[in-house]
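With one protein chain withheld, the remaining protein chains of the complex are depicted in position.
And now, subunit A:
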Amino acid sequence: MPTVGVKRDLLFKALGRSYTDEEFDELCFEFGLELDEITSEKEIISREQGDTKASGASDVILYKIDVPANRYDLLCLEGLVRGLQVFKNKLEVPRYKRVSPLSGEPQKLIITKETEAVRPHAVAAVLRNITFTQERYDSFIELQEKLHQNICRKRSLVAIGTHDLDTISGPFTYTAKRPGDISFKPLNQTKEYTATQLMSLYKTDSHLRHYLHIIEDKPLYPVIYDSNGVVLSMPPIINGDHSKISLKTKNVFIECTATDQTKAKTVLDMMVTMFSEYCAQPFTYELAYRKEKLSGKFINQKVGINESTEKIAHLLTRMCLLSQATGAGDEIEVEIPPTRSDIIHACDIMEDAAIAYGFNNITRTTPRTYTVANQFPLNKLTELLRQDLAAAGFTEALNFALCSQEDIAEKLGKKISEMRAVHISNPKTAEFQVARTTLLPGLLKTIAANRKMPLPLKLFEISDVVLKDETKDVGARNSRRFCAVYYNKSPGFEVIHGLLDRTMQLLEVKPARGEGYHIQTADDSTFFPGRCADIFVRGKNVGRLGVLHPDVINRFELTMPCSALEMDIEPFL
């Protein structure tokens, strides 16, 4: 969820009144925002870098507001204020229009086919006759940054460039060239560099180095020129210094280059609609308004309210969706402005009606859905067994499903290649290399972490392990296991064996070869030679028990003898 920082006093000035912190928090809640923190630049610097660095920083109060991830129109002060003012009926829904330049000739951005392999899409617009102040300018830069971090996915999907139109001349060309053939003076540098040089220059730049990978290994780099061959930008990395905007800029040329055309348009719409209010003719910009028709009944039924068509149209208008009853039955025509790229279905419109109505004003009702509850049989068996295993004197442990390769292989005296383990491709640490194929390592680690506890330690766990299985659509399946360990001064094989007998008694399996259960000697490198047996139930091997091998005990940093049992419980369903 993106967070927007706005100066409180500036916000209240724009809203035309002041609020107590509680009142503003309440307004946010109703509108679906969250007043996350009340702070100041000074406080932030002092917290992050210490008090000394903070001295002299501004102590103007900042509101940090959490904005829903799909509401790009609320990522700056201008958009927030506009949304809230319309919501509170204090402002009419703005109408965004395009104006033609005095010359009558619109600017052109020509896209060449060389861009196809690297960054195929570009859109552009001009904000005419804008007046910047320091605050507006800061907000303009901040919005670009917020968009870059969110919808633009760190510039990989879309990158924004803004330019002082009066320093350049159209038509503009968006093309792609070999890095060695691109040369210009980048923003805030004093001399020209080739694109190749720039890439190594920015390797150490704390901000820009994160974007280099987007084009780094491409044969051609994207670049935008004006009609005189001046470089506007080399997206998505850096703009040229020549066309940089300042407080004095009157006409802003905005270009968005992208790998996703839909998102490029959304981003351009955001930049222009948000700042068009500072143009001599406010809110003038060309724009794709879309109209949707839906019925009042649809809204009433989905939300669970009973409002007139007119009232619903009014609710929607308060959410910047200019709406009116068409007069044909309960039909409502809704106009989706370019600022609301999040509205893609009638259900999005319905939600806005519900928000404007107030979620907490909706009557809470009980659906009459009649159903009979059923437990998942495997979970039912697990629940019942757990109770009785605890009653048998064993304590339940709960271990992670993810672990290291070492845990399930080397430490148990096995080879990882022999385990049917699923492997994780992007673990941040060794603890998350594989999904466990056995519950035993988790229980042994639990004992190791609790060696100070009085002996004996008797633990069990019933949980899932994960095994590769070609017959499943994803190539793997869970297997529900029961594992128990006994840790004491003597191995206590008879204790674990007794627990197996008790478990079989609970599961109504009698001790007998053939139709019952029996154990028979087995070889397993995890166990002490001659002290390991396979468990057979109705002729099928379901698990193993035995005294652990001293090497295994050592590898888990334990010092006492230990016996263990692990078996599948799914055959007992």
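FYI, a residue touches a chain if its C-beta (ideal position, glycine included) is under 8 Å from a C-beta of that chain, and two chains touch if they have at least 3 such contacts; residues count from 1.
Here is the rule we use: contacts and distances are computed from a predicted model.
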item: Among "Nuclear pore complex protein Nup85", "GPI transamidase component", "GATB amidotransferase" or "Phenylalanine--tRNA ligase alpha subunit", the UniProt name of the subunit that does not appear here; value: "Phenylalanine--tRNA ligase alpha subunit"
item: Selected residue (touches chain absent from view) among A:Leu316, A:Val466, A:Ile519 or A:Val552; value: A:Val466
item: Among A:Val123, A:Ile214 or A:Leu389, residue touching the chain not depicted; value: A:Leu389
item: Contact partner of the left-out chain, one of A:Arg82, A:Lys146 or A:Lys458; value: A:Lys458
item: Options A:Ser58, A:Ser308, A:Asn450 or A:Ser490, residue touching the unrepresented chain; value: A:Asn450
item: Residue ranges of subunit A at the interface with the undisplayed chain; value: 1, 29, 31-32, 34, 68-71, 153, 157, 260-263, 301-305, 342, 344-348, 350-351, 354-355, 359-360, 362-367, 369-376, 378-379, 383, 386-387, 389-402, 422-428, 431-432, 435, 442, 445-446, 448-450, 453, 457-458, 460, 464, 466, 468, 473-478, 480
